[in-house]
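Before anything else, here's the structure in question.
Moving on, here comes chain A:
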Amino acid sequence: MSDARAAKLVQVRDLKMHFPIHAGVLRTRVGEVKAVDGVSFDIYEGETLGLVGESGCGKSTCGRAVLRLYDLTSGSVRIDGTEIGDAGPQRLRRMRRVMQMVFQDPQASLNPRMTVAGIIGEPLVEHMKMSRKDRQERIYQLMDAVGLNRAFANRYPHEFSGGQRQRIGIARALALNPKFIICDEPIAALDVSIQAQVVNLLEDLQEEFGLTYLFISHDLSMVRHIADRVAVMYLGKIAELAPRDAIYAEPLHPYTQALLSAVPEPDPVLHDTQQRTVLKGDVPSPAKPPEGCNFCTRCPRVMDVCHRIDPEYREVAPGRYVACHLYNDAQTAEQTAAAMPA
Partner candidate 1 sequence: MKLRTALLGAVALGLSALAGFAQTEGDAGNPGGERGRDGQLNIIYWQAPSIMNPYLTGGTKDYEAASLVLEPLGRFDPEGNLVPYLAEEIPTVENGGVSEDLTSITWKIKDDVEWSDGTPVTSEDVRFTWEYCTAEGGGCAQAAKFDGIEDVEIVDEKTATVHFDTPKPYPYAAFMGGQSPILQAAQFADCLGPRAPECTEANFNPIGTGPFVVTDFRPNDVIQLEANDNFRDPEKPAFQTVTLKGGGDAAAAGRAVMETGEFDYAWNLQLAPEVLDQMAAGGQGEPISAFGTLVERIEMNLTNPDPSLPPETRATRAEPHPFLSEQPVRQALSMAIDRQILTEIGYGVAGRPTCNLVPAPANYAADNTDCLTQDIEGAKAMLEEAGWTDTNGNGTRDKDGVELTMLFQSSTNAVRQDFQALIKDWWRQIGVDAELRNVDSSVFFGGDPGSPDTFQKFYADAEMYANNFDGTDPQAYLSMYRCDNEPRPETQWQGENINRFCDEEYDALLDELSQTADLEERGRIAKELNTILTADTYTIVPLVDRGRVSARAMDLGGVELNTWDSELWNAADWYRIAE
Partner candidate 2 sequence: MLNYTIRRLLISIPTLLFISLAIFLLLELAPGDPMAQVPLTVPPEVKQAMREALGLGEPVHIRFWKWIVQFFWTEPLHLFDSWFGTAWAEGQQRVISWQTRSPVMEIVAQRMPQTLWVVGLSYIIGTLIALPIGIISAYRQYSIFDQIGTFVSMVGFSVPTFFTGVLLIVIFSVKLGWFPSIYDTTLVVNDWSSFVLQLKQMVMPVFVLALYNAAQISRFMRASMLDNLNQDYVRTARAKGLTERVVVLLHVLRNSMIPVVTVIALGVPTVFGGAIITEQVFKVNGLGQLLITAIQANDLPMVQSLTFIFAVLIVLFNLIADVLYGLLDPRIRYD
């Protein structure tokens, strides 16, 4: 995973998604929910960037904003050399062929009134001028690719199991030969034994078609398995971004540390010896984020400065980005990083 290896397929700069709050007699705008508040990251061609965080931290909104499913409040999103942050409908429609999405709930993301062939074929109808026969053939190919029996092409989604439905969703995302796929919690709704099947399928497809993934999940262990680099979000901002091994081995941000330590270990022996940081309290509302660092209300290593100044998100070591006052000085950061207990 050397840095020099590949081009940046996706560049996100200072992305903001604010949803206005209206109140009062005249429905005036009294504030905004800062779902995504200044997020920047790059994704290299062929890699998988994991985006983790707890519910409500803005990771799904971030994913959808990157695909321009929302109109951005501000910021820039450049995919495959094209700026789509302010693209018009025409340019956007062309770009849809490059970027696709796999959704969380395989039940909800498939139109219950359409057949499998209809669902997988929809992007083809929208974007490709194909004969009916060619399209049929392409649908079969896609079904083969995701491991669905061709015989089921005329079935409806409710006749399938969760894992199979997620395969349909993946086939739909693959239909246009995209370069970039956002997987928005693709395994969250699946049973444990099925999750592994889907993750393996995603990995196989990545290899086969040279895909680039943004893998959004709250499941830190699965992200560790699939991602090359991992970004941790908290309350609309990226707290830490680093290569996978580094972040799991020595997390820098106190939030990352707490998050990792909260994951229960499926081994009673390890479980009993492990040191855990249990965070106090709840995540603040994104409509009223705290002054200063947004983690300051729960941070076990909170300092005075945290309540006043929002820490800058910056690179503290090659490829390691963190937004924390503990690493104010890049020098110290490196030292601290070295000194961090695992």
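Of note:
Going forward, a contact is a pair of C-beta atoms (placed from the backbone, for glycine too) under 8 Å apart; a residue touches a chain by one contact, two chains touch by 3 or more; residues count from 1.
The set was built so that all candidates are chains of the complex that A comes from, given by their letters.
As the structure is a prediction and not an experimental result, all values here were calculated from the model.
One chain among 1 or 2 touches chain A in this complex, and its number is 2. Taken together, the chain A residues at the contact with candidate 2 in this complex read 23-27.
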